[in-house]
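Yeah, one chain of the complex is gone here, protein chain that is, but the others are all in their spots.
Chain IDs A and B follow the sequence of writing; residue 1 opens each chain.
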Amino acid sequence: MIPLEHYLYVAGALFAIGTLGFVVRRNLLVQLMSLELLLNAVNLTLVAFNRQHQDDHTGQLFAFFVIAVAAAEAAVGLAIVLALYRLRRSVRSDEATLLKN
Amino acid sequence: MGILLATSPLLIVALGALLVMLVEAFAPKLQRGELAWATAVTLVGGALASASVWMVGTVGIPGAEALAPYLLTDRFALFFDFTICVGAALAALLAGGYLPEHGIERGEFYVLLLWSTLGAMMLAGAGDLLSLFIGLETLSLGVYAMTAFRRASPRSTEAAMKYFLLGSFAAALLLYGGALLYGATGHTDLAGIGQRIAEGTASPVLLLVATALIVAGLAFKVSAVPFHAWTPDAYEGAPTPATAFMAVVVKSAAFAMMLRVLTVALGAKATSSWGAGWSTVLAPIAVATMTYANLVAGRQSSVKRMLAYSSIAHAGYVLVGVAATVRSSGAEAQAAVLFYLLAYTVSTAGAFGALVLAGSRGAESVSYEDLAGLGRRHPAVALPFALFLFSLAGVPPTAGFFGKFYLFRAAMYAEGSFRWLVVIALLNSVVGAYYYLRVLVFMYMREPAPGAPIAKPMKSAYVTAALVACALLVLALGLAPGASLDLALLAPARG
Partner (left out) sequence: MLATYAPLFLLFAVAAVLVLGLFFATPLLGAKVPPNAEKMLPFECGAETTGSRHVKLSVKFYMTAILFVVFDVEAIFIYPWAIQFRTLGWVGLATMTGFLATLALALVYCWKKGALEWEH
């Protein structure tokens, strides 16, 4: 049986990788993927903790909702990226510089 | 039956949203203006329903607790439901004038607006991390789409992209913090979490990391410095009614979420006391937010962007109140926050409304120069604009003055010293008055430069109606503020 900590370390690492990818990469699609990674790290955390609190399935159910919301979020995000691509022919976030102080 | 009555504000908005959505899809020939009316009427219905449920008293309704803790129907939620519905109705009226004028008349805007409002109301009533997250995303996803509504404009799309990326990132931070809280306490309902933390059995390391993540996520959502970077861009790029919606509805809902999470779940001594908890972090964030926003707002050439920074500054003032809620006299500070948000909602919606009214197709008014001489050319537009700016600056006898007055008074008398915070906030209000008055100087004391493009005011019954409503509310809250504050005092956040 794998101890709870190991799951948490993996989830923490996933979250860190997601954050790093989100901050460092300038390709919008990669940034969207990093966001998905963040949410999946949360899912792993929730499901792992659910084993510790076994009197109900709150953690697992929560993960279901996160999955559903992640899909909706991806749909909206991709739609925005697509709209931006149509106008700019680029999916790079560092080329979005119209709005500045 | 009790449950239907208790949740009637949400049900009305949800049914209205479904109806508007289907009507818009099946009757594309329908005048879009009718959709604006339908949306506004639905939202006013939601506001009235929350007022009636308030009067009946949710304690007296059998079955009202059936959805707890996922959806609480306490007075805290009802007060925010009212504020949110009023703000959203005003934004819908602005859209009714703005969208046709600027040739982006598509009915989806109203559908998105209604669903987002429902998400905001869910957020105000959420007593569980699960419903909190769903409410937050329902609110946010709609607003991202509303920001991107002007598809042909690179600025609008770019604003939506930035807003989406940072907003989703903030939601992920908040969610990870929530997951860790669940791990530490075994509960996802805020009251249960708070109880476990008070018992002192939860792992302090997990709690610390979770609190940090949650405070960061919340600060993103209320656009507090240093998590504010998305705000000016998103506000400037979005169509003005969407900006107004963001400034009033999203902000109110985010503060409702913040208050509920911080006081109910993280309100125990271990997480909220000086030296170890969020209150320590919140005070410097409030100072940074007010000061930074006020200094930068004065240097903007676009009025829309100035109003964006002004909304950040107001978030800073509200944070002073939120930081004070943890003290023994927290109830007063919290009531002051509720009143402030209501006053801020009507003033800000009015200011954006006046900005909408001052422009027309191809001659949208965004910069200070656009407004030059407006007071002489179009006094009917300039006068309400001046009123809302006075209210935002906090000049008596407007709603904004009493908002600030109650807020600072509550922080002043809060146990433990918040005086220095109040002094900084007062200094900031003075700095803030500068850029609001600068608009007045341009409107009343400058003439447009010869040959410069002049913003022509549009004509719209919707926008006019919204402005009249805002002006009445600003004056009513300014002349008789005590009544609303007493109501706010009855609405503490519970689990």
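Here is the rule we go by: a residue touches a chain if its C-beta (ideal position, glycine included) is under 8 Å from a C-beta of that chain, and two chains touch if they have at least 3 such contacts.
Values in this document were obtained by computation on a predicted structure and should not be read as measured data.
Q: Could you tell me which of B:L4, B:L22 or B:L426 touches the chain that is not displayed?
A: Of all options in B:L4, B:L22 or B:L426, contact with the hidden chain holds for B:L22.
Q: Tell me which residue among A:V10, A:A74 or A:L98 touches the hidden chain in the full complex.
A: A:A74
Q: Please identify, in ascending order, the residues of chain A that touch the omitted chain?
A: 57, 61, 64, 67-68, 71-72, 74-75, 78-79, 82
Q: List the residues of chain B that touch the chain left out of this view.
A: Interface residues of chain B facing the absent chain: 18, 21-22, 25-26.
We take it that only the chains that are shown with their structure count from here on.
Q: Quick check: in the complex, which residue numbers of chain B touch chain A?
A: 129-130, 133-134, 137, 141, 144-145, 148, 151-152, 154-155, 157-162, 164-165, 168-169, 172, 175-176, 179-180, 182-183, 186-188, 232-233, 236-237, 296, 299-300
Q: What residues on chain A touch chain B, complex-wise?
A: Interface residues on the chain A side: 8, 15, 18, 22, 28, 31, 35, 38-39, 41-42, 45-46, 48-49, 52-53, 55, 58-59, 61-62, 65-66, 69, 72-73, 76-77, 79-81, 83-84, 87-88, 93, 96, 98-101.
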